[in-house]
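Here you go, one structure.
A single protein chain has been omitted; all remaining protein chains appear in their positions.
Each chain gets a letter, A and B, in the order it is written, and its residues are counted from 1.
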Amino acid sequence: MTRNIFPTTPQEFGRRLLADEPVIFHCNHYNYWLQKTLLMVEDMGIEDLLVDAAAVQGYVITQADPDKSPQERLQTAADTFAQNGFGRIDFAGVNDQGGTVTTPNSHYGQCLSAACNGDFAVAQNFFDRGYIAGAVAGAFDLPLGSFAIETHTCFSLKAEQARIQLVRKTSPAELFPAAGAGFGTRVSCPPVTGDTTIDEGAIHQALAGLDFSGNEEGLIPRFGVMLTDHFANYYNRISFEFVQRMKQTGLLDYAEELLIEAGHRCAFNTFGGIMTSPEWDAVVLPQCQKREDWIYGICSVINVLGWGVWRVHEVSPEHLVLRIYDDYESRGYVAMYGRATRNICYLAMGGAAGLMNLVFSGNIHEKPTLDEAFYERIFNSDHVFSSEQTKCMARGDQYSEIHVRKS
Amino acid sequence: MTDLFQRAVNQRCLKGLQWEYVILVPWQADALLHHLQAAFDQKLNRYDEHWGTCQVTRLVLKFQFEIRVGERADGLTLLHRVNAEPALRQANLETVDRLLHRLLTHPNPTKPSA
Partner (left out) sequence: MKTLDDIFPGNTGRMKRIRVALRLKMPDLMKMEGTKPLDKALAGKLEKAILEIERG
């Protein structure tokens, strides 16, 4: 299957850029929990935020090659959507005034249900709507925010077909600008050190043999989950803007806890899925001699996801000190809001605690069934691991540091 | 399911998308791949991946399913495509069941039967 896409260009610290925007892997479970967390709050424009943050990502794709025709640019947007695991888009019904777009497959419309107990209250395809509106605006060289979503249907609400109807606005809305590659400290990253038999280079070489592109449905079933090769700044914008808006509610600290929990869910499902997968058994397990090696091993896998470099500084069955070089949350935060005054590595905090809970509390080496009952058993235990962020690159530190201890 | 093989759905993976077959008798991956192609009229697209020392073959019938052979020593994995209708999913599982039954009862890698 030949797709008309821009190549992703490798950067330092395992990062990758697509049309100058960083892309990172996350799974349907994180996408569900993060979106669910944000949608808890009504009357704060969160639904619009989810759509608007996606619009700029579609826009950058169709603005990246101005020599192409609008139709060619829309094909690139559809192919990128499919390649990166978001599903399929048919743009045949749109022009510079709008029209109807269909998505025969949709990660957000069809794949979040695996993480959800029960039916959805609202259509889940916010990302699709925004990406499509932005892509059409960019393809016709119109300002970002030129289209409104008039109507839409979504598989998540059991629609037979997913349709998104765009109408041209008389005056474009002002939306978030693209944040681009973001800002890091350019500090050099140390190699893997410590008492471990894990060979990160060998793991990366082996993982390079796996195909992480969207299949003919534009979806990426890997490690027992559905992956997306997502825009880092989409996660960053929706998370940090949520935090900005929560400042006025008296619930900011608690909202941050929920973002950390979304990271914990991510660890549980994505890392748990990886550590119980045949891929892990083939590539990483042969290098693991003791339980701590599982932590080093999963960090080596994480380091190909585009999240920055996770280095184990100290690990024992009781605690973990993790240093993260060039984490995507900090890079995006600084680009969007300048230097942070609070710790903002929510995904990393939840993810790090999740790792320790999986390996030392959940005995992931015994391949437990990763269901809600297992999650509750671990999370409700008296000795659940939790995180504290002690350094944050977005606050000016050279790297981000997370301490994980039993409560 | 039989004394030759068992299949079970992975409850986590998209609520029924992924099935794992465990083969309970000696079998050969090459013969299985050969017979799978025959059972689906040579329409499966083949992709080979190397996971460390492991070779994994993915056979894809577009918009219907993907079968992975080699990712586990004890059998194969079938992943339905998301848009495949329930009746089609069931029919494809039954085709694989019949093939496995025939192959594991009368292993003959050189002569796939129709």
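Rule of thumb we're sticking to: a contact is a pair of C-beta atoms (placed from the backbone, for glycine too) under 8 Å apart; a residue touches a chain by one contact, two chains touch by 3 or more.
Because the structure is a prediction, the values reported are computed rather than measured.
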Omitted chain's touching partners, listed by label: A
Hidden partner chain, touching residue among A:Met1, A:Met40 or A:Val187: A:Met40
Selected from A:Val94, A:Ala179, A:Leu258 or A:Leu370 as touching the chain missing from the view: A:Leu258
Full-complex contact with the absent chain, from A:Ala121, A:Val187 or A:Ala208: A:Ala121
Touch with the omitted chain, as defined above, among A:Trp307, A:Phe360, A:Phe379 or A:Tyr399: A:Phe379
Interface with the undisplayed chain - residues on chain A: 36-37, 40-42, 112-113, 116-121, 124, 156, 246, 249-251, 254-255, 257-258, 261, 375-376, 379-380, 384
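Keep in mind that, in the parts below, only the chains that are shown with their structure count from here on.
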Distance from the mean Cα position of chain B to that of chain A, given in whole angstrom: 31
Residues of chain A touching chain B in the complex: 28, 104-105, 110-111, 113-114, 202, 206, 209-211, 215-217, 219, 221, 224-226, 273, 278-279, 281-283, 286, 369-371
Residues of chain B that touch chain A when the two form their complex: 10-15, 17-18, 47, 49-54, 56, 60, 62-63, 66, 68, 71-72, 77, 79, 81-83
